[in-house]
Structure formats: structure tokens, C-alpha cells
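One chain of protein is taken out of this complex; the other chains stay put.
So, chain A:
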Amino acid sequence: MSDVVEKTLTALPGLFESQTGAAKITNRLRQLIKSITELTSKHEEENLIKRELSAIKEQVSSPNTTMKQMREIMVRAMYCEMLGYDASFTYIHAIKLAQQGGVLEKRVGYLAVSLFLNEGHELLLLLVNTVLKDLQSTNLIEVCMALTVVAQVFPKDMIPAVLPLVEDKLSHPKEIIRRKAVLALYKFYLIAPNQVQHIHAKFCKALSDKDPGVMASSLHIYLQLIRESPDSYKDLTGSFVTILKQVLGGKLPVDFNYHSVPAPWLQIQLLRILSLLGKEDQSTSELMYEVLDESLRRAEMNHNITYAILYECVKAVYTIHPKAELLEKAARCIGNFVLSPKINLKYLGLKALTYVVQHDAKLALQHQMTIIECLDHSDFTIKRETLELLFRITNAQNVTVIVEKMLDFLCYVPIKTLTFAPDNSWFIQTMNDVFSIGGDLLQQDDPNNFLRLLAEGKPEEDDQLRLYAVESYLTVLKGHTSHLPQCFLQVMSWVLGEYAHLQESVDRREVIRLLTQLLDQRSVSSETRVWILSALTKIPEGQTDLILDLAESLSSSQDTVLRQQAQELRHLSQDSQLREWVLVENSCAVDSSLSFLDGFVSEALAAGAAPYKPPHQRQEELSLNLEPYSFSLPVSLSSCSITDRQSPTLLSVSSGLSGNSAELSTLILEGVKRVWGKDGYLPQKEATAPPVDEPSAAVQPASQQEAAERIEPRPEPSTQNQDKQQLASSLFVGLGVGSSVSLVRKLFYDGFTASLRGNVMDCLEARSTSVCHYALLMDDPHTNVSLTGTVSYQTQPGHTNTLPFSGTLSTADFIRPLVVTTEEYGKLWLSLSHDVKQNLKLLTDAGDPLRTTLNALKDALQLHVVDIIGSEGIVACRLLSGAPCLLHCRVNGAALAMWLRSPHPALPDFILYHCQRALAHH
């Protein structure tokens, strides 16, 4: 066991001598504890306790055992129970001890009862009489004990028996009794609120008790009451404010001070009550502004207890009707918390921020840096609170980063945030992560919503998404699948069944093979098997052999549903006509006008049936309850569709297997124009895609987006845009020869070729100059870019001369300062997704290394130093007319810890490279 204990054990005798009489321990307990510490194994401990318990058993049943001995036995029994052994045979003796013993025995007896028994334990009924007797005792200590045990464990049904006695104690002359009585009633209120409803007036008396302890105890009840119905207690606001003022003013006895703060527990309780009362209530809130202000002001001492009060105060300020001045002060307080080096305070600061950002999202921006640091904190608790905070400030710009962080950490993403998803691949990939990690912990709605999202999109737009999903799932299924959660398997099989045909390059057999493989896995649940089978049903025919094999192997399955499905599958694969009927490709199309029923309806009408009336009309005519009959319409409808199809047995083929859409497929008639979607009528969209301008002489690579170098012709240098003018790399060509000059430039740009027609001059006067400006923008950073071009001219018609030129540009040439405020920087930082961290050399030759280093970088790379706070600096730049890059620099010993972020994946690396170079050359 504990070596600390062992070492100290040798010094034990002396220790016990020094104890006061009150702390004397019994020999037997001492022996027991000592021998337990000497044991080496759990097994030995078990044997020892077994022996001890049987000794106790013998003793308690002996008639000669005195109450005093019983007390000592009970302490040992409590010890054994605390070690985790069962001593339930002593429970009844604990009750006896409380019943029959003197005050000291009673105390131990009551303690044992409260430790051994739960509120629901039947033995507690035997305690009721003892409690009743003790409540009426003239011995104050007995009354106290009875009240304590009543508040700790007491059977709910027995409350009425003791309630009058406890109530009486509210007017007891001794404050300790009143206080305990109030708390006992509070406990009663918690477990059986309607029992104490009638004594509210007495609570009011307790609130105005001359003893602060009693008054403070009554606040527990009031907090509870006000939490439940704040409106009934608005009239007490004034009293609570006055009490808080008195406490703040030091009107309470010094006894109540804790580390020289007056009654902190009382203050916190009052602040909670006030915030509940002032919530969404301007006039009540106005009553408390002053005292809240004072509370904020008073709590200045640098001690945990003042921070506890401040925290509660800040919360109150943000809960009640807002007052600008107070909010400002509270915000400053939060700042102190967040920036505190003490981790507990930092945590509370984050918690306060989380609470506050719901009211004012901008507050989080001031603490960007701290939040970012906390996100990578080694402490789980801090990290989690930070994520909670981030979750509250999620928006379309920062969703990628935030969800990434959440996945890293919690493997739990509220699907809601994904509605901000920036692109298909990211979305599917993230959902894969969510499903495979979060898996069966997800709510049933999440996979359903995801599938709906896939299904409901228009075919043209969302095929991309579906294709991506199919591809991604095939990859997943080719891997190791046994660990995947059922819901993910279900999602995958549905998507593959529904959309595998979209992907031309996919081999159907492969899809079938993968799905069949899943069926063989033992870990796959029967529900999932149903999903898989229905997916197989939907995959277009042609692979009859595979399907038949499968159906054959399943036809002996013990699961009747699977057997039925296998049977249906077999039939369908053999009868292609049937299949076409049952499984129409675009199963979303529903003819909800039910025009195919027209024949049936007219027949029925002719036979004398009443014409159809919509439900609301029927409602008007009949005042009877229509509930039990309301199903009749759909029932007759479906039966009619069966007769219509002449294939009643096959109606069940896809129903219930693949969600709503498949169920509806039985109603589809071929050739129905697809005008109805799930949400109703689909307006016919006119194909008005704008004609795409083909670049006339472009020799660009296929992936145009990636070949992102743009070369913009710029006929004249703009004077307005100084910045651009300065930054843009311009080229000029001046030629003064010949009569007819045609200038055609070709620019070769780092592997990509772009060509354009420049200013084509018909004729250039001799000795005159023609200037041509081009702005070169870099969208995709490269360390160096070589630039080549040619000028073609004709001195004589039909005779072309060519002049080549070339140059080299580096990324640094394309970097420009990005002028932002600290606040904007913070906002931007959160929205950026790609980051790189690296330690750089710190220039230590001057007084302020951070400033010197940053200035050196600024000069070399045209960065903008946004702010320097202590040992941290924030710097911003951007690619010429392109992606920004934010740099966060922190002095870390002799190095500069640089953290770069940019929306562009490669940009931080290049900027880092140039920073390194700049510092090395310095």
C-alpha cells in the first residue's frame, strides 16, 4: 500500500498521544487499519476484512455488547464499507444505535445510517420514530443530529410525519437550529416540492432573520423557487439588493469573512438570484445596476474568492437587461480572466466568453490569440471549453477550421455546422470521418438528414456530390470494414444502391462484390443487411449470376425478412420487365395529382359514389370526430394501385427498404413527366447557361482553375490605384523602327503558358515609343518564377522579326503589406484554414529582439506589422491581389516561434522560406 502511510506508521504511537481526547481512536480500528497497510495483495486484504466482518457479526449479535462497544464496532463497519466490502448486516444495528444510544453513540449511529442507507432503503422507516423523538428532545445536540440526518437521508413518504416539527424549529431561539431547519426544508423542497408549498410565508421570515447564517440558508430555497418562477418573486428584488449592499458594505459580523472578503457564498447566491430576477426585465434590472457596479468595483483583491464573485457578477451583468456601461466593465473583467496565467482563471474566462458570445460575438475577437493557444492546450478541459466557445461562433467563413479542430479532438460534430460546408469533397470527407468515428453515437436524424441532402439536390448540380460520395465509399469499402459503425454502412449501401450507376467507370460487379462481402461479415447487424440487400436490388441488372448466387445463399437465412428479400431479389433479377416496372430510375418522381386513378374514380362515380371532398371541407360539414376514419382514404388508394399494377405480390419489394422514395416508386407510371418533387411542383427551369467564352488563343492546361496565373492586359497605368501600380510588374516595349509593327507577346510562366494579344499597332512612328503595361498576379505561389516573352514586329509586310526577353521574379515580389486592425486580424485568423508553424532565428543584436526581427522582415518582405503585445507580434501580408497570409510571432527563448495561416495551402511555406532567407541575410 501507500509507502507514505507505511513510513508514518512507525511514528504512530507518538502521533496518537499528541491527539486531544476527542480524537482518540479505538484499539480495534487502529489494529485493523494498521494490518491493512501491512498487506501486500488485494487477496490478503479480502481475507482480512472477511475475518474482521465475521468478528463484527459475532459481536453485534452478542447480547453482552454494550452501546459503547457497539459504537466502536460501527466505526469499523463503516471503514469496511468504505473499502468496498459489504457490511449490510450492521445496518439494522446502526439504526438501533441511533435509537438507543446516548448522545455520542447516537451521533455515530446517525452517521452510519446516513452513510449506509439510501433515501429509498426500507430500513429507514425504522428510523422515523427515533427522528421524531430527537426532534422533540430538549437536548440541542440531539435536535441538530436529527435535522442533519433528515436533510441527508429521509424517506420521501415520511416527510409529512416530521414536517410540522421541522417547521416549528424555524422559530427556535437558537440560530443553529433555525439554520438547520431551513436547510432541511430546502432538502424537502428538492425531493418533494408540493409538501412544503404551504410554508412560503415562513421562508420569508427566515429571509428576514436577524442571524445572517439563517438568512443565507434561506437563499438556497429562494434560488430554487425563483429559478422555477421568477415572476412571482419580483417584489423581493429590493430586499435582495439591500442585503447585497449591506454585505458589500461590511455590515455583517467579521466572523463571516473569508480571507477578508465578506460572506462570499452569500454574495454569490444573491448575484445568482438577481440575475434570474433581472433576466428580460428592464425595470427590475434597473434596480440592481448600482449594486452590480459596486460588486464589480469591490472585487479587486487578487484571490480566488474574489474571482469567484467577479465571475458570477459578470454572468449576472450579461443575463439581465443590458446596460452599456456595466457590459463594458464586465467585458474588461473577462479579459482579466482570459489573460490570467492561472489556468483555473483562464478556464473560467473561456467559460464566461462562451456564455457571453451568445450576446456579443465580437468579444471573442479580442481574445483570438489566447483562444488559439488554448485550442492546442495540453489540458483536455481547457481544449474542450475552447471548442465549445468556437462552436458558438461558427459561421460560413470559419467552419472548415473549426470542424477540423472538433474532429481532431472530440470526434463529434454537430451536423448543423456542416450546412456551411464550402465544397463537396470536404463535405463528404468530413461526413465520412463523422460517421466512422462518431458512428452509432450519432442521432438517428444525422444519417437521415445527410441522405436527404444527397437525395434532394437537383440531378445536374448535385451529381458531382453524389459521384464524389460513391467514389469515396467504394474506397472505404475496399479497406477494412469490420470496425465501421452500422449507420455508416447503411449510409454507404444506400448511396451505392442509388447512385453507383452515375459513375461510368465503376464496375457493377465490383460494387456487388463489395456489398455482398459486407453481408458475410458477422459484425453487420440484420438491419444493415436489409439496407445492403435493398441496395443490391437497385443496382441495374446484368449481373444475374452474382445476384442469383447471393439470393441462393440467403434463401436459407434464419432471418425471415432477409429470406423474403432474397426471394424478391431472385425474382427481379430473372424478370427484367418486372424489374423495370418496380424500379424506376428516378424514384423521386411522384405523380401526386393521381391522374392514373381517373378511370377508377369515374367508374366509382358512375356507380353512385359520393364525389371526393378535401378534408377541410368535410370538417366543416361534420362536427363529429373524424380521427378513426381518417385512414380510409390512403388505404383505398393503395389497394387501387395494387389492382392497377396487376402484380400485388411485388408491392413489397422495395417498400420500407430504401426510405420514402422507394416506397413511392410503386405509384409511378412510366412516362409521367417529372414535374413533382418531394416539396411540390418543380418549376421548369429554362436552360439559360451563359455561353462560355472560349479564350481565343489560349493554350492553357486542362485544369484552368489550377493554372491560376492571370495576366491582365492593362493599357494604361492607373493613377488612382497607387498600390497596384506600384506592385504590378509591368513590362514595356518600345520600338521605333519600321512602319507597320505588330506586337504579339507570349509569356511563358513557370510551366504554364498564357498568351494574349497585346496592343497591336498598325504603324509606329519612327523614334516614337509605345508602352504596354501588364499586371502580373500570382495566384499559385512558387519560389521563383521565370518570365519569358517575345516581341514580334514587321518592318516589311510579310517579314516578321522576333525579339525575345526574359526575367525572374520571386514570391517576395508578389507580397504586399496587408493593412488590418488587430480586430480584423483576429477575425481573419479564425477563418483561415492552412497553417504552418516553425521556429525562426531571432535577431538578438538590438535591445528589443522581437521588434528588430519584425522590422527586418517588414523591410525585406513588405509585411505589415499589425501589433506587438509583449512577447508576441502579429504581422499580415497578402499575395498581390490574392490570398492573405497572417503571421503570428512569439518570442520563444532564443527563437521566434512563427505561426502562419492562409487560405492558400502553399502560401505559408513560401512566405516562411522568404522570412528564413531574409533573416539569414540580415
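What we mean here is this: a contact is a pair of C-beta atoms (placed from the backbone, for glycine too) under 8 Å apart; a residue touches a chain by one contact, two chains touch by 3 or more; residues count from 1.
Criterion: contacts and distances are computed from a predicted model.
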| remark: From the options "Checkpoint protein", "Cytoplasmic tRNA 2-thiolation protein 2", "Exostosin GT47 domain-containing protein" or "AP complex subunit sigma", the chain left out of the display has the UniProt protein name "AP complex subunit sigma"
| remark: From A:Leu53, A:Val131, A:Ala151 or A:Leu454, the answer for touching the chain not displayed is A:Ala151
| said: Touching the hidden chain in the complete assembly: which of A:Gln59, A:Thr130 or A:Ser217 does that? | reply: A:Ser217
| message | One chain isn't shown here. Among A:Leu53, A:Leu97 or A:Leu111, which residue touches it? | response | A:Leu111
| field | Residue, one of A:His93, A:Lys323 or A:Lys346, that touches the chain absent here | value | A:Lys346
| Residues of chain A in contact with the chain not shown | 1-2, 4-5, 8, 12, 15-16, 19, 21-23, 25, 29-30, 33, 75, 78-79, 82-84, 102-104, 107-108, 111, 114-115, 118-120, 138-141, 144, 148, 151-152, 174, 176, 179-180, 183-184, 186-187, 190, 213, 216-217, 220, 253, 255-256, 258, 263-266, 268, 304-305, 307-308, 311-312, 343-344, 346-348, 351, 378-382, 384
